[in-house]
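Omission of a single protein chain aside, the complex is shown with its protein chains in their original locations.
As written, the chain order gives the labels A and B, with residue 1 at the start of each chain.
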Amino acid sequence: MNNEKMIRQIRMFLGNFNLVPIYLAFLLLLALTTPEFFNTFNLRSTVTFSSILGFLVLGETIVIITKGIDLSVGSIASLSTVITAALMKFYGKELNNVLIFALCFAISILAGLGIGTINGFFVSYCKVPPFISTLAGLLIGSGFAFFILRGVPTPLAISSFRTIARGNFLIFPIPIPFFSLLIFGITFWYLLSRTSWGKYLYAVGGNEYASFLSGIDTKRIMLSAYQVSGVLAAIGGVMLAALSNAGFPRAAEGYEFRAITAAVIGGVSLSGGEGNLFSALLGIFILTTLGKSIIFWQISPFMEGIFIGSVLLGAMYISVKGKKKR
Amino acid sequence: MKVERKEERIALKIILYIFRNYSVYVTFFLILIVSGIVSRGIFIRPTNLWAVMLRSSILGLVSLGQMLVVMTGGIDLSVGSLFSLSLTIMALGEFTRINPYIAIILAIGGGTMVGLLNGIIVVTTKIYPFIVTFATMMILESFNLTILGAAAFNFPTIQGALLSIMNFLHLDETILSVALWVIATSVTFFMCRYSTFGHNLYAAGGNEIASVFSGVNIKKVKILSYTCSGFLSALAAVMAAYRLGGTNVGAGSGYQLNSIAAVVVGGVSLYGGVGNPIGVAIGSIVIAMLLNIMNILNVDPFIQNAIQGLIILGYVALSNYLQWLRLER
Partner (left out) sequence: MPLLEMKKIQKTFLGVVALNGVDFDLEKGEVHCLVGENGAGKSTLVKILSGAYTDYHGEIFLDSQPVRIDNPRKSRHLGIAAIQQHRDLVPTLNAVENMFLGQEMKRGKTILFQKEYARAKEMIAIFGRTIDLEIPVSSLSVSDQEIVAICKALLSNCKILILDETAAPLDRQERVILFQKIRELAEKGLGIIYISHDLEEIFEVGDRVTVLKDGRKVGTREVTKTDLEEIVKMMIGTEQKKPTTNKDIQKSIQPILRVRNLTVEKRLKNISFDLFGGEILGIYGLAGSGIEYIGYALFGVVPKSKNSEIYLHENRVRLGNPKESLRMGIALIPDDRRIKGLVSTRSVGQNIVLPLINKTKQRLIPSQFVYTISREYIEKLHIKTPSYLQLVEYLSGGNQQKVLVAKMLVTNCNVLILIEPTEGIDVGTRYELYQLFRNLSEDTHKGLILISTDLDQILALSDRILILCRDGNLREGFPQEWNKQEIFEMALGANSVKYNSNTKGCEK
């Protein structure tokens, strides 16, 4: 009994169970075919990049759980890189570094919250289909991102900012983004599975009308999902700026689809009400590993899109098939 | 009290009807006038209007296909990359030195095939259309990138072939393209009104289950609409090929957004079942004018996109709001 309970707890925590062996098998295959993949530099960069994308995946998953979709996460992240670069460019010499860093995060988060609010407002209060509403959010975000620095890729003026993406957490050899993703992941896992807010998210995605009848303010719950997604994407964007050491309106172009694909691989159902954060995060690690390994297989990096597209279709197919069986 | 409500409801019904069917014309004239003023007359010069017509005709063809898909309650995000794909196929034709006419036919055929594939995947796997067409878009873009690389590629032979077609028909590029657009729109218009396929298309989009209960072959309707969308995008690419004279990776990238905007402005409901090809044609002109005037005013592409996004959002939100008012009151 106790054992069963433990297994259930672990399963609840990890979600889609069979992803772990799949990932391990994939890594094993990589180890056998391309051992050169496993150098410290490459591993670090894979983990760091996946972790940063992980922030977008977290938000995307939360939105998908409410039966929505958020196409704007990529452009919010891009906007954040631009905001970061611009703040450093204009105020870097006047203010001290810590203040600038805090400001970068704060203003990016505000911007993300703003776009998320617009998305959520139109989705929940105006009943605009989520992909249209967030497509507009995407365009507005990239419009602003362009507007701020006129579309010029701008390097970050303060080089120490790079530590946020490239440094280690304390003395351990863990990249900071991975560590912060872990903290955020656990926090949101707690919020989603242990608080009524999280439960309402699942309820709204599972059956909006029933939730409404149960006295849940469904519109506010949906709005909050998009807001959280915007904020998380903004945090991811600031880290992306730190990683690439530049701000650019196209910095995270198309990342929304990596996030969606990761969520779908992780078993998050696009028809709402189901999904687990950790398996979605595992999804992004799988996807990034696949993308990185392509280079080692002497395949043109241009073909990454073909891989991601096919993986997305395949994962969707399995998810729809699985739904039908039940 | 009761009578008042009834009148209110009728008034809302009329407003919604007018909005759905005529707002596009209002928008058209508004943009025409505003553009004429803010561009200080540049916009209404004949050469510019001519350019707008060419652009409208190409966008119009793509939007027409988009409309057919949106009417079934789906969406085709792959139209832009289909456009690029056709150009890539022509570039490949040039590169392999096959007969340019065959290359053109292959380009159209290739686009149609991908559209067919979209349709088949959508109906057989029941994956959401926007995911399917998005995946197709990613795959096609990646394919284009692999073939073309980052550089631009010219195809003078293809251009020559297109020119000789025009000479043969005694038509200039714009007239040919506009003529094809007008023909395609009229054919679609008559098909929507007076054919079984048209009736089935509206029914399938309006209420899929009721259509099944009326003997409509939903799968056939959907596959056909995605195929048409592929074909029309490819045709648009061929029309654009002469003016472009070559291709690069981003050649068709704007069309997915532009066509969705044109369709929405043209009064097509994103929930399916409502729409009309004439509205979409005018909608395409509206978007083409908007793009043109923004180019004249030197507005950056990013801002142009943002404005289009706002237009789409505004239209959908407004029509939803009117619909809601009508149903709730």
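Throughout what follows, a contact is a pair of C-beta atoms (placed from the backbone, for glycine too) under 8 Å apart; a residue touches a chain by one contact, two chains touch by 3 or more.
Remember, it's a predicted structure, so these values are computed and weren't measured experimentally.
Trainee: In the full complex, which of A:139, A:203 or A:235 touches the chain missing from this view?
Mentor: A:203
Trainee: Among the options A:54, A:74, A:185 or A:272, which residue touches the chain absent from this view?
Mentor: Checking each option in A:54, A:74, A:185 or A:272, the one touching the absent chain turns out to be A:272.
Trainee: Residue-wise, where is chain B in contact with the chain that is not depicted?
Mentor: Interface with the chain not displayed, on the chain B side: 6, 9, 13, 193-200, 202-203, 205-207, 209-217, 269, 273-274, 327-329.
Trainee: Considering the whole complex, not just the chains shown, which residues of chain A touch the missing one?
Mentor: Touch with the absent chain occurs at residues 8, 194-196, 199-200, 202-203, 205-207, 209-217, 272-274, 326.
Rule of thumb we're sticking to: only the chains that are shown with their structure count from here on.
Trainee: In angstrom, rounded to a whole number, how far apart do the mean CA points of chain A and chain B lie?
Mentor: Inter-chain centre distance comes to 31 Å.
Trainee: Can you check the complex and tell me which residues of chain A touch chain B?
Mentor: 69, 122, 126-129, 131-133, 135-140, 142-147, 150-151, 249, 254, 257, 260, 270, 300, 302-310, 312-313, 316-317, 320, 324
Trainee: Which residues of chain B touch chain A once you look at their complex with the stated criterion?
Mentor: 75, 121, 125-128, 130-132, 134-139, 141-143, 145-146, 149, 257, 260, 270-271, 300, 302-303, 305-310, 312-313, 316-317, 320-321, 324
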